[in-house]
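Removed from the display is one protein chain of the complex; every other protein chain stays in position.
Up next is chain A:
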Amino acid sequence: MADRLPSEFDVVVLGTGLPESILAAACARSGQRVLHVDSRNYYGGNWASFSFSGLLSWIKENQQKTDVSDECEDWKKLILENEEAIPLSRKDRTIQHVEDFCFGDQDSAEGVEEAGALPKPPVLGASGAEGCPGAGSSFQEPEQPTGTEAGGAPGGDGAGTASGSDSSPATAPEPGQAETAAPEPPGQEPKKVTYSQIVREGRRFNIDLVSKLLYSRGLLIDLLIKSNVSRYAEFKNATRVLAFREGKVQQVPCSRADVFNSRQLTMVEKRMLMKFLTFCLDYEEHPEEYQEHEGSTFAQFLQTRKLTPSLQHFILHSIAMVSETECRTLEGLQATRKFLQCLGRYGNTPFLFPLYGQGEIPQCFCRLCAVFGGIYCLRHPVRGLVRDGASGRCKAIVDHFGQRISAKYFIVEDSYLSESTCTNVCYRQISRAVLITDQSVLNTDSEQQVSILSVPPLELGKPAVCVIELCSSTMTCMKDTYLVHLTCPSTKTAREDLEPVVQKLFNLNAEKETENEELEKPRVLWAVYFNMRDSSGVERSSYDGLPSNVYVCSGPDSALGNDCAVKQAQTIFQEMFPTEEFCPPPPNPEDIIYDEEEVEPEESGVSNSAESKPESSAEESSGEAGAEGTRE
């Protein structure tokens, strides 16, 4: 890295997770000079998505936990007399208990190379590692399987191409389109996917660290539309909502069309369900219907509504998705209403999933930030913050090159804060599991289904487990496989929390011939469990000694939607700039008059122009791995 960064910015953002990225975009959009750095070599932090090999290296990294305890004190020389240093953490402590399992012949995969893998040292990192948000067309590159062995790249619509989320279901690439050219040894059963195939087709995977869906009337969708960031991403409707009842997976009729088409409901059930759902939509107008049950749980309230047990189960666990024992009537009604209000905007379920994985979303906001002049550096650890003794405010950061960069505002992701800052912070944990399976938990005529399944607690006091199953047309897994994400708030380690559910839904005995019932269940080909720190809901006051102009963003929360991150970003932005609008719609490109100087770096994507902005394209930070390596 020959050129140094400019030494002065308005806002410095540490971490490229969703809230930080939204904030970076909002700040750049309102005219602030933004520096956005991440110590990792990929975008998204714990919101990232990985190719299969990328995930394997992520697992390795988190299992080894190499101690980077070389507390390098050199940088403190840069601190002036009337200043104070606040060191930042040098290692990521957010991931624990990573355990991966391969249910197949792993040895056979020895020496198998990922199709299209770069011969260079592994940048295999995140899918987005090579994505340069500022670099115009090259943004879509990382998502296209460039491998020659893999045959044709998926149809022209890469991740970067614009398509309003409004039209997403229609424009979602058809599965066949992308996969037709995939190599398939003739004469082999297409269903039988081996571990070596997974490795070889590893680039077809985009495995999310955090598993979420977008509520189609949620805050994130509104923000994507308002800020026009939606044009950087494509979405697919979740196609069905499932329930797990009496040991069986069933489809939940949740929309009017579903109820009409359902074969499992009797006529009277149809009416009762529709009647209740219609009531929930405007329950506030009929207080007499629920007032006397306000004190009881939602589950008890449902029992009074002449609903059959299966309908009660559907509403409680799959529609409201609330706890049977804890949720009060009003909360349940609110949750049901939220679900129902999201129906029908983009399809028959309330959820959207971003093609190529959840990790796309932070990158989309980064791109908006870069378009408005934000500067990006990945693999750029920051040693610490500099606090002005007199004002008590933070003045600058010192990066790992020892460069001091001053700014007015600092946005820091929770995991960057040192242990001493967080001594009083009490974190929750999220239990996660990711499985690659060979068939869907509920096979129907169409193989390409995006399903959400809420599994009620198997034993009392445990949380419900949210299962999201993705098919290959979401561009997150290879053909003939399904990517299954399990999420719940932790009570123990991820494996202890989630394995019982995995055993209920899937067949873990890979090769053994088992009785018929087991055969019907999907086979797990590969699995990983891990715990992720949930820093949402941490009070700011519980951080020790943070200057007032340092704002903390939390990592992913365990909820299904993204409202928490959006709300957080909006709140912080309004604290920083109370008079500015949050992510207003961008001006029409035709109305913009470019200065010659500004035009060059942003449009060309090549960092060869003005010395004043040597890094305005993020290419350097992420692309030139070799150069970076020598520095370390």
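Criterion: a residue touches a chain if its C-beta (ideal position, glycine included) is under 8 Å from a C-beta of that chain, and two chains touch if they have at least 3 such contacts; residues count from 1.
Quick note on the criterion: contacts and distances are computed from a predicted model.
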Hidden chain of the complex, named as in its UniProt record, picked from "Geranylgeranyl transferase type-2 subunit alpha", "Vacuolar-sorting protein SNF8", "serine C-palmitoyltransferase" or "Trafficking protein particle complex subunit": "Geranylgeranyl transferase type-2 subunit alpha"
- request: Identify the residue among A:K275, A:K492 or A:R540 that touches the chain left out of the display.
  value: A:K275
Statement: Filtering A:I59, A:L78, A:I225 or A:V259 for touch with the omitted chain leaves A:V259
Query: Can you name the residues of chain A that touch the chain not displayed here?
result: 256-257, 259-261, 267-268, 270-272, 274-275
